[in-house]
Structure formats: structure tokens, C-alpha cells
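Only one protein chain is missing from this complex, and each of the others stays in its spot.
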Amino acid sequence: MSNEFYQLSVNGVAHEVRDAWAGESLLYVLRERLGLPGTKGACEQGECGSCTVLMDGEAVCACLVMAATAVEAEITTVEGLSSDGEPTDVQQAFVDAGGVQCGFCTPGLVVAVHHLLERTANPSELQIKEAISGNICRCTGYGRIFAAVKQARDNRLAM
Amino acid sequence: MATTTATSRATLGTSAVRPDGMPKVQGRFAFASDVWADNMLWGATLRSPHPHARIRSIDVSGALAINGVSVVITADDVPGQLTYGLITSDQPVFARDVVRYAGEPVAAVAADHPETARRALDAIRVDYEVLSPLLDAEQAIDGSFAAIHPDGNVIRNQRVIRGDQSFVGDVIVEGSYELGMQDQAFLGLEAALALPDEDGAGVELFVATQWLHEDQKQIAACLDMPLERVRITLGGVGGAFGGREDISLQVHCCLLALVTRRPIKMQYGREESFFGHIHRHPARIVMRHHADRDGTLRRVEARAVFDGGAYASTSSAVLINAVTHMQGPYRCDIATVDGYVVRTNNPPCGAMRGFGVVQACFAHESQMDKLAVACGLSPVDIRLKNAMRTGDRLITGQIVESVAPVERCIRETAALPMPAPLLDEPDALELPGGSGLTARRSNIRRGVGWGVSIKNLMYSEGFDDYATARCRLADGVVTLQFATAEVGQGFVVLAQQIARTVLGIDTVLLEPISTAIGSAGSTSASRQTWMSGGAVDGACRLVREQLFAHVGATHDVDPLRLAIDATEVIDTMGTLRVAVADAARGLVLDETFEHHHRATEELDENGQGNCHVAFAFVAHRAVVDVDPDLGLVKVVQIATAQDVGRVLNPLAALGQVEGGIAQGLGLAVMEEIVLVNGKMRNPSFTDYLLPTALDAPEVVVTMIEEPEPQAPLGAKGIGEPPCISVTPAIVAAIRDATGKALTRVPVRPQDIVFGD
Partner (left out) sequence: MTVINATTIDQVVSALREYPQARLVQGGTDVMVEVNLNRARVHDVISLRRVNELRRWHVDEESGTVRIGAGVPYAEMERAPLCLHVPALGEAARTVGAPQIRATGSLGGNLGTCSPAGDGLPVLSALDAVVHLRSADDARDVVVHDFMLGVKQNAKRADEVIVAITVPLLVGFQGYAKVGMRNAMVISAASACLVHDADNGNVRLAFGAVAPTIVRARAAEAWLAERVSLRNSLTLDGAIAREFGQLAAKECAPIDDHRSTADYRRHAVAVLAERLLLRAAEQQGRDE
């Protein structure tokens, strides 16, 4: 039951973490130990959403998950949203709609929007805003991000 | 950073897709915090807890005793110049004898893990003799506090005196206005990776910055190295907004790498970021406006005091922007302005989007509303009546030669649709207080307010802030090189659009952004579209000239008759039409171009002189819903018409406008670094609040396109104007809804509830 080493399942791949300091967050372990720097950190306290990952299907802040407690959970990061390297519909919509400027908030937002659209096929404008109200963007003022989410939503509904 | 490519017919004027967009959405884009090297160590910084103290001694033995700690460095380890700074070199790399603000670097460590480094910092013993801090800017001016720095407590005092100083208007309004300290709060925290050269006599730095060559100059001086031994490559930048113009961790990181001879990674956390970069100046501005009874503005009197904090940074330039824009986008012949920016033991302040004009604008726009009331005019009519035009003079005597469509900005903003009225039973998320469920529909009052602004573009007062770019055409592919910091604004896509337009070639590669080419100046002052855009355009045109010479010689046509039509070279007076790709086959054309803007002058002692290059204008109309009993605000809509010269990328331009508005909204109603006795009380995203998706208003935009003759592409910079007059517009709307005076931003709930 202790943590001399532990296993994490990330994007469908089992990883062994050895000799880690137990206080390391999932964010740190993903970025610095597992070679998955797509998940970003910007506040260390769950107030910006940049580090959003899916954990057993729930969107959570990786900075607030103690990595050694994330054993036996299925973790999905921005790198694992598609398996073939092709962009997902949400990723494509963010590019097309101008939802990306500096791009630091983008991976967390993309994960949060995937989570939203998988739960709620046809979210209203307010549902979209509430769902991403934990993801701070400092560049865009959110206008093009809303446009991207609506584009992804509408494309899915049209399929 | 990998070379990025794009192939499309996305020329100037189209919403070309940015080349870094796809890597960013997939998590593949390398930000400065994402780079690493084998065998690297982690650097960390020890900072003073006191705003003002003498350092008696520093004992690093406890830190060095920790397993995994490689080195601890202090001021004694700085080989070259002990200080740095953008305008004056007054800020120590590490405090040596005295600390002048809470958060000032005192030492740095290198260790094998961030947690080890943190424990090492905790183990360093610094013996401080705590001194009483200078916190009141007025005390810095009146000389009642001993100098806290060898350069003195007044960083700069500048008057602007023009016209009949005895003039008294028929109508006089006055007010005193105050702005709190705003933070840039870019999402991507300060980060760098330094790689020492094998011989220990040079260093390579990957860093998120706004101005590579200025960093290079300052780092080299502190390291006592020739410039060329400090090689800087831009690490991916997660926003900047002025906050990366100054040195933060650059010298520390390089120095640790040189001392340990190992790669060093440094990365601030959010709390340290608040200490590690400069902020927007808090300011107090007292103004008196004189006008004729019909509302014609005649004289502006102002006294402005900006708190620059412990070190100078760009304070003197910020002050100049404030005092020279004090009349706003209005004609005014008489001015009596006195401005101070002073040194205190508060955190240092410097560049942030809007750069001094944000502060002046909040004051002059509040005054224009008072003047409107005093003259019986509407907020729109008072502004139309006084709107500046091309050819008018500023209070500095400088003639505004720029396109100046102020009247159009106001009229076209007014013509934009108002938001729908609040529903009888709205969703709680649409009301002030949001999901807190504080609001009752019947208590909500709606208000409308206005703000208009003028903003200088590029640097001022004689500074030649040129930009360099290189264009290489080989095998039908264009490669561009420049040192223009891409901080999120989208210069990388604009550069590709320029090359496609000028050369008719779709495949445009971008070299890494580095000091391997000449300076592009800073990504600030709304200048890169104009300056680096002009440089890329110039380099591409030089290549095109050579291409035309070659085609002319091959086809026996005067090169002057040739032009690019989409992807072909055509003879404008004949029938020749040849694909650029074919015409360029076998050629290697390589040109470098420096774009310089026209020269500017320093101000004289009365603040007179042609100190600015050019100007842009914007109008904002804000609609807010206020819950007056709780003092909570929901910004419903911002309408804006912005003078942009020419839209080069509609989607990117819209993104700049919407993003700037959100930052101005933040200053209006929530963003402030709270200082108590010189110490920050809220250096975190829990307590320094940024607008969320549920705080974002509807934004309706009109771009005013009147091409600017001075500008290489006809386009003015668009980054700063959106965040300037939106703040006073929102405050005016809250005043309209509540009848309160509200002379301070950010407007806090208690100001609305208890204010006069």
C-alpha cells in the first residue's frame, strides 16, 4: 500500500512511476516523468483549468490530484483525445474558429469541451459558459472560444 | 522549436489559419515550460519577505547540506554588471545590501528536483534588519522620505504646458481618480531553459520573452560576456501583455547554468510570478476641465502621480504616455499637466497593455461625462463635439498626421445594436452574482456608458525601435526569419500572409525565432504589425524585385512592368503570365530588410515636441446590469468601433479586440493586486480574479478601415486600444445605473453600496 513505485494508466498505456516524491501532482508526473507536456499548469490550485484531464471520464484539475493516488484510474490527456494523430472535431473547431491565441489555456479547454459534449449533446450558450467557467483564458476574451464550441456542437448534431 | 509550415492561398485580408494553431490544440506546441534537457537541474529563487530591509548576512550552508542541491548563488556570484533594467540599469540581479520590495530576489539555487530546490530555499538563512518602507507616492515627491535608491525617489517628473495658462472656462468640472495595480496575468508562467556552452564562456537560452535582443543585451552585461555568446531562442510564449518586457529569471537561469555547467530549467509558480514581473502602475490623477457653455473643451489641468515601485523599469516612458494623452481624443488648445512617477517600496511597475494611457483615459473619460452633465449634453454629443481630426494638435503641440476617425468611431459604435432587454425571468447565470443566486430580478438596474480613447503606436521620444526580417526564396518555397516574439498575437500567421501576397508563393516556412538575426524590437506598443510587418514586407519586396529582374531578363520585359497576380508573375502591359514557382525555379534569392519608423523627438521641459510616431483611436459603449443593493455587476454588452487602418486578418483582429475588452473589463470590476504595507495580499488566482467565461460580455464590433498612409501595410496596431476606453465605459455604465460617483477602479461592491 505504499508508493515505492506505482502504476498510472494514461491514454490507454500503463506507466510505471519509480522513485517519485509522493507529493508530486498528477500534472507534474505527466509533464516531467511521463513525457506528456501537453497538459499545462498555470495556478497550482484549481483556479485556471489549464491542467484539465479526464480521470475515469470526469474532467479534473491534474494539479490537485496527488499522482500516487491516481492508481487504477483511467487518465486521458489532451494528447490522448485522438489515437491517430488526427485532430478531434473540437481541436479542429478551435483552430478554425480562432479560439487559439497564445494557446496555453487551450489543451485544458479542449479537454473540458470534450467532456461537456460527451455529457450534453446540445448545450445552450449558458451551459457552455458554465461548463468552461473553470478554464481561464487571458487572450481571447472567450468570444472565439464560444464560437469554437458551438461549431463543434453543431457539427456533431449535424452528423 | 520545429520549423512551422503552412500552405494555402491565405493572403492579406483573409482569416488565414495560424500555423501554430494545430500544435497548440493537440498539446504538441513547445512552450518555454515544456522544454527540457538531459542531466538538467531545477533552479529556484529566494525572495525577500520584507518590502524594505538591510541584509546583514546570508548563510547558505543549510541549503548546501541538502542532498541533491548543487549550488546556491547570490549577488557575490554575478560576474558582470550587478544590475539590469530596460531604460535605466537600476535593478539588482540579486539584492546585495538592501531589499527594496517584498519579493525581490536574494539568492538562487540549483537542485535535482523542484521540491529539493524549494527545501533548499527554506534552508537559506538571511538576517534582515527590517527598515520602514516608503509606501506613499506623495512622500516620494515631497522629499520627506530619505532616498531608498541611489537614483533617488522621483523616477521622472514631466510637465506639459501649452497655451494661455490664465484661461478660465465658463464651465469647470473637476475630479480625483484612482486606479489600482493590475497584473498582466498571462497564463504561461515565466519559464526558461539555459544550456551552458562546453567552454563555459557562453550560454544558450530558451525563454518566453517579448524582446529577445533586449534580453540578450542585459543578460550579456550581467554575465560579462560578449553579446554573441548569449544566444536566445524564443520558447513558446503563453501570453505577455507587457509583463515579459523586463528581465525576470533570465540572468538567474543563465548564471546557474554557467556555475553548474549543467542545463538549468527555471519555472515560476503563479505566486512567484506575481513577485517576478512588473505590474500596471497604480495611479492617482486629479483633473480639472474648462469648457465653453456649448461644451467645447478649452483647457485641461491635471496632476498625475504614478507609483513605479522599487525599480524604474519602463516607468519614465509610461509617464510620458500618460501626460501626453491627458486630453484624450479631443481637441484642446490649453493644457497644464504635471506628472510624476516615483519610486517606493511597493512592487515594481512597468509595461502593461495600454501603457500609461489606460490611467489617463479613465480620468479624462470620467471628466468628459461630468462635462456633458454640466453642459446639458449627452455623453455621445460632448464627445462628438470635441472629437479630434487629422491635422489637430495634441497638447504637446504635435500635429496628428495619422488618420483620425474619432467621430466615425463614435457614430458607428452608437449605430451598433443594443442588447436585448433583460428577460422577466432570466436564468440566474445572466444576472449579477451568477450562480451565487444573489439577485432578484426586480432589483436589477441597467446602465449605459461611453469611453473613447487615443493611443500612440510604437515607441516614442527619439527611440529608433526598428525591426529586421529576412526572406529567402529557394525552390519555390519562401522561408522567413525574424526575431519578432510571437506571444499569442498571431504575427506568425501575418508574416505568412504578407509573403504569400507579395511573392505569390503559398508555401511559407518560418525559421525559429531567435537572436540569429537582427532585432525586431519588442512585441509591445501595438507595434509588430507595423514594424515587423513592414520588415517582412520589405524583405519580400526586395526578393520580388530580384525575381522580376530575372523574369524581365528571361522574357525580355522591363521588370517595372511586372506584377504578382495571385500565384503568377504577369506583365501588366503585355501578355506574359508565368507561375511564380516556374519563374523562380533554380533561383536562390535571399534578402534582409530593416524597417524604421519616422524619427521622433524628445519632449522639452514644457512637454512640447513631436514625441510620438502615430495614433489609433477607438470608441466603446458598455451596457451593464447592476444589483445596487449588493454592488454586484454583470457587464452585458460592449459595442466598439475601432480605427484599425486596414484589417489584415479578420479573425485575428476580432480576437485581439475581444481579448483586450476582457482585460479592460477586469480592471473595471475585479482585477487588483491588494497591497498592505508593501506586501501583496492576493498573489494567486484564487484571490486575484480574472474574468471567466461567465463574466464575458457580448461583444459587437465594427472595424473602421481607413488605411494609414504612414503604415507599411496600411494597418495600425490593434492590440492596445481595445483595453483602454472600455474600462471607463463600464464604470460610466455603472454610474448610470446607480448614480454613484465611482472614482476608483476596480469598482468594488462596497464602492457601489456605500459610495457617494
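Going in written order, the chains are labelled A and B, and every chain counts its residues from 1.
Just so it is clear, a residue touches a chain if its C-beta (ideal position, glycine included) is under 8 Å from a C-beta of that chain, and two chains touch if they have at least 3 such contacts.
Because the structure is a prediction, the values reported are computed rather than measured.
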Which residue of A:79, A:96 or A:130 touches the chain not shown here:
A:130
Out of B:132, B:176, B:378 or B:435, only one touches the absent chain, namely B:435
Among A:10, A:65 or A:95, which one touches the chain that has been omitted from the display?
A:65
Absent chain, residues of chain A that touch it
1-3, 21-23, 25, 44-47, 49, 52, 58-61, 63-66, 68-73, 112, 130-131, 133-135
Contact residues on chain B toward the hidden chain run 118, 122, 269, 271, 429, 432-438, 440, 629-632, 634, 670, 674, 676, 681-682, 684, 686-687, 689, 691-695, 748-750, 753-754
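Here is the rule we go by: only the chains that are shown with their structure count from here on.
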Just curious, how far off is chain B from chain A if you go by their C-alpha centres, in Å?
29
Help me check something: in the complex, which residues belonging to chain B touch chain A?
15, 17-18, 20-22, 24-31, 33-34, 36, 113-115, 185-189, 236-241, 269-271, 427, 429-430, 435, 487-490, 651-652, 654-655, 658-663, 684-686, 690-694, 696, 699
Interface residues, chain A side, partner chain B - complex:
21, 23-24, 28, 31-32, 36-45, 47-48, 50, 77-79, 87, 90-92, 94-98, 100-107, 110, 126, 128-130, 132-146
